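One structure is given here, and the rest of the page talks about it.
Every protein chain except one is present and positioned as in the full complex.
A and B are the chain letters, set down in written order, and residue numbers restart from 1 in every chain.
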Amino acid sequence: MIIGLDGVPHGLMDELAEEGMMPNFARLKDEGSFKRMDSSIPAISSTSWGTIITGHNPGEHGVYGFTDVIEGTYTLSFSNFLSFKKPAFWQCDGGPHVILNVPSTYPAQELDGCHVSGFVSPKMDKAVYPEPLLEKLKEMDYRIDVDADKGHKSERLLFKELFDTLEARIKAYRYLWNQFDWKTFLLVFTGTDRLEHFLWNASRDPDHDYREKFLEFFGRIDGELGEMEDRLDEEDDLIMLSDHGMEKVKFNVNVNAFLREKGYLELSDDGDKQKYNRIEGETKAFALEHGRIYLNRKSKYPRGSVEEEESDEIIDQLKEDLADLERGGEAVIDEILTKDEIYHGDQMGKAPDLVLVPNSGYNLRGKLSDEVFEESPFTGMHNREAFLYVRSNELEVPGSPTVEDVVPMINASVGG
Amino acid sequence: MGERLHNAEKTCWNCPAAKLEGNVDFRACGQSKEEARVDSDDKEVLIECERRPELGHFQPTITFEQCPEWEEGRYGYRLRDMRVLILGMDGYLGWALSLKLANLGFDVAGIDDYTRRKVTGENDSHSVVPVYPMEERLEAAKEVLGVDIDFREMDYTDRKELKSFLKEFKPESIVHYAEIPSAPYSMVDADHSIEVQRNNVLGTLGLLWTMKEVCPEASLVKLGTMGEYGSPITGRPLFEGMFPSDAVLEWEGREWSMGGELTPRNPPSFYHVSKVNDTYNVYEACKYWWLRSYDIMQGIIFGVHTEEVSLDPRLRTRLDVDERFGTVVNRFTAQAASDIPLTVYGKGEQTRGFIALEDAMQCMVRLISSPPEPGQYDVVNQVSGVYKIKELADTVGEVGIENHGLDVEVQRLENPRVEADKHPFEAVSRKLPNEFGFERKVSLRREIDKMLDLLTEDHVRERIEKMKHAIIPETQWSGEKERPDVIEIYSPGEKDLGIYEPKLDTGRVEGEEVELEEVPEKVAPEIEEG
Partner (left out) sequence: MELSDDNFEEEILDYEGPALVDFWGSWCTACQQMKPIVEKLEEKYEDGEIKIGYMNIDKNPQVSGKYEIEETPTHILFEDGEVVERRMGALAGKQLEGLFEKVLKG
C-alpha cells in the first residue's frame, strides 16, 4: 500500500509525530524507516509524481514541469498523463492496481484494476477508469480537487472545501478497498499541498488564527492512517511518501523580468501576441516556472536565434548574471545546474538548458512581468524536502532515497 | 510564388482536431450571462488536440505554419489526411470535388442515393456527358489517380444511417451537396415543391442535429446560392450574407447600425426558398451549439472541366442541360451544339453571378482548408463573373460560330418564371480572393469553347438528341405545363444588351488584371465530305 501526502515536507511530518498531532503516524514511525527523500529538480508535482510512478528521471519521462513550450511554437502546454514517455508502474505489470488521485495522470487509461486521476482533470468522465465507477463516485460527491477560487475568497471556504474533498476521498478509498483483490493500492491526498500553499504560516506560528484547523486537517488524515493500518496484514508492505516539501515564501521572483533587464529577453508589445508568442527574435533566453531557463534556439523555436555554437557562451553568461540576482544583500539563487548535470535519457531535447535552485523563500516563477520581485498570495512554496516512510519485512530502503527509488521498491514488493 | 499561404496564421481555433476544454462560454450574441465569472489568475482557455494527445492541455495558439499536422499545399496549408465527407458525391459538383480532394491528399468519403440520376428520368432526360456507375467511377479513380474513396449508398435524410456513418468516419469537414438544386423542379406541382423542401430544409435540419451529437468540431461547408438574395430593383449591392459594419439604416432622422445582420433575402422559387430556410437553420445551429459553417452563395455554375475529370472518360462528371437541372451557360452551349436557338427568357436582361466548375472547386478546397472558428457562421459569395443572360447568349453564339462553325441563333421566350428580367446588379465577392487566396483561372469564353469541343462530338450529340424534348422549358411558375411562346429570334450580337452595367466588387484595385487562359486561335473546321 502506498499513501501519498502531496507536498508534505519531512520536517513537518516529524514535528507532527513528535508533538502528538499525528499519533498513528508517530507509532508507525517507530516501526519502520522514516527518511528525508529528495524530490525531483524542479520540485514540482507533475515532474516529481512522474518520476515516482515511472521510476525514471525527467530526461527519460519527458515532463520537466507543470508547463512546457511546445517545440516549433511558443505555445504553452500543460502536461498530462499522455505526455509521459515512460509507462507508470501499474502499466508495466498485471495488477490488479487501485490508483486513486495521483496528480498528472489525466486522462485515466485502461489497466487491470481502477484508476481515478488527480489534479489537473478538466472532465470527470475522462478521469475515471473503468467507466461504471464514475456514477458511484458522483454519488459520494467525489471531487478531484478543491476549488481554488473559493480558497482565495476566504479561509472558511478554503477549509470547507478541504474537508469536503478529504471526506469524499476517504469514502472513495474505503469503497474501492474491497472492490478489487489488489496487489498495489496507491492513494494520494492532495489537500495537504493546497492547505500548505495557502496557510504554511499556520504550521509555523503557534498563535496563528488557523493553526488549530490546520492541525485538525492533518489529524483527520492521521485518523484514517490508523484505519488503513488496521486493514493491512503483517506481510503487506506500507509505503508513505510525499512528492516534494514546502517552506515559507518570502517573494515571488519573476525570472523573466530579470532576463529582460539583462537583455536576454525581448518581448513584443503588439496587442495581438499573447504570452510567450510575444518573444521576439533577438531573445537569447526565456524562463518557465520553477527556475527553468531555455535558450531561444534556432533549431527549436519559430523565432529562435541561438545557434548551437553560441549556446555554451550564453549559458556561461547567464550563470554569471544570475549569480548577481539578489535582494537585500541575499543571493536569490543557490545553485545553477545545466541539464546534463541533472538529467539523462532520450527526452533530453525537451530539457531546460539551465535549472535554478533558489535559496529558501524565493519562489521562482515564469510570468512575463516587468517586476522582478512580487508579493505572493500564498504563504507556502515548494522545496525538495520530501519524505519516505517504509514499513516492510523485506524491502530495503536506500540510504539517501530520491523519488527515482520508489518504483524499484514497489516492484520488489509485488515481485517478492 | 514565395508568398505566404493564405491560412498560415490560422490557429488551433480553426482546427477541427482541437477539443475545447476549459473556459469557453457558450452564449448567444446579445444574451445575458447569469453570473459574472470570478476574476482568477488561473483561468485559461485550454484545448486538447485529438491528433497530438501527448501535448496535454495547451493554449490554442499554434499556427498552421507551426503545426506539423498542417502541410503546405497548392491551395494553402492542408490538414494531413483531413477527413472530408461529401454529401451528394455522385452529382455534378460532388464527383468533381471528391476527385480533386482525394488527389490533393484529403481522406475522402461520400454518400449519395442517386436522386439526380433517378429524377432526371422523370422527364426522360439524362446527363449528356456519359457518366459511369459509381463502382466503375471509384475503380477508375483508383487506377488513374491512385486514390481510395469510401462511398456509401445512402439517403442523407435518413438520420439513423447518417449518424452511424458519421460515427464511423468521424469527418472533420462535411460538404453538403445533397440538395435538390432545381428551381423549375420545385415549381412543377405541390408534390415536387414539398419534396424539394423536405429534402433540402428538413434534411439539413436533421444533419445539423446529427453533427451536434456526433461531430460538433467538423465544419459544415454548405452550398447555398446567390439566388437567395434575389435581385433588388434598387440596385442595393449583394453583400456577403451580412451587412458590413458601416452600413447604416436611417429613418425619421434616427440611425441604426446594420452591421452583422443578415441581409434581406428575396428567393425567386420554392427551391430558392429552401436555401434561405437552410441559411436560418444553419445560422441558429452555429449560435446554439457552436457549430462552424461556411454558407456558400454560389453563382450559377458552368463548365465540365477540371484537371481530374478530364483525365479519363470514366472520370467525367455529369452534365444536365434539361429545363429542370441544366444551368443556363451549359444549356446554351448544348443548344448551340444541337441546333436549338438559345432559350433566353423574357427581356434577357436578368443578371446573375457565375462561376466555372474548376474555379468553384478551387474555392471549395480553400474553404475546406481554412475552417471557421467554433461558433462561426460565415457567408461567402462564390462568384467569378457577372453577366446578363442576353450577353451570355451572345458569347456562346460567337464562340460557336467563330470557333466551331456552328449555326447559332437566339430565341426570346415568354418568361415562364416570375422574376425581374431587367434590373441593376452589383455583387460583392471579396472574401474568397482576399481572405482565402482565390484566383480566378477559367475564362468564360475558353470554357464555352472547350465545352463545345466535347458537346459536338458525335456520341455526345446523340445523347443530346435523345433528351432534346426536355430542353425547351414547359414548367411555368404559374403552375401550368405549357411551352412559352417565342417572342423573337435573332443572331448573336445583333441586339443591344440594355442600360444596366453589372458590377462585381472583388475588392481588387482597378487595373489589376487577372491572367486567364486565352481562347486559342481556331479556324472553323472544314466540313468533311463523305
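Criterion: a residue touches a chain if its C-beta (ideal position, glycine included) is under 8 Å from a C-beta of that chain, and two chains touch if they have at least 3 such contacts.
If you're wondering where the values come from, they're calculated on a predicted model, not measured in any experiment.
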Worksheet entry | Hidden partner chain, touching residue among B:375, B:484 or B:502 | B:375
Worksheet item: Per the definition of touch given earlier, which of B:168, B:261 or B:439 contacts the omitted chain?
Response: B:261
Response to the item:
Contacting the left-out chain: of B:194, B:233, B:248 or B:489, that is B:248
Worksheet item: Which one, A:234, A:269, A:309 or A:394, makes contact with the chain that was left out?
Response: A:269
Worksheet item: Which chain A residues touch the hidden chain?
Response: 269, 271-272, 274-275, 278, 368
Discussion item. Under the stated touch rule, tell me which residues of chain B contact the chain that is not displayed.
Written reply: 13, 23-25, 27-33, 36-41, 43-45, 242-246, 248, 255-257, 259-261, 286-287, 290, 373-377
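The rule is short, and it goes like this: only the chains that are shown with their structure count from here on.
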Practice prompt. Report, in whole Å, the distance between the mean C-alpha point of chain A and the mean C-alpha point of chain B.
Written response: 55
Item to complete: Please give the residue numbers of chain B that touch chain A in the complex, ascending.
Response: 21-22, 38, 40, 42, 46, 53-59, 61-63, 65-68
Worksheet entry | Footprint of chain B on chain A - complex, ascending | 68, 70, 72-80, 82-83, 120, 122-123, 148-149, 152, 274-275, 277, 302
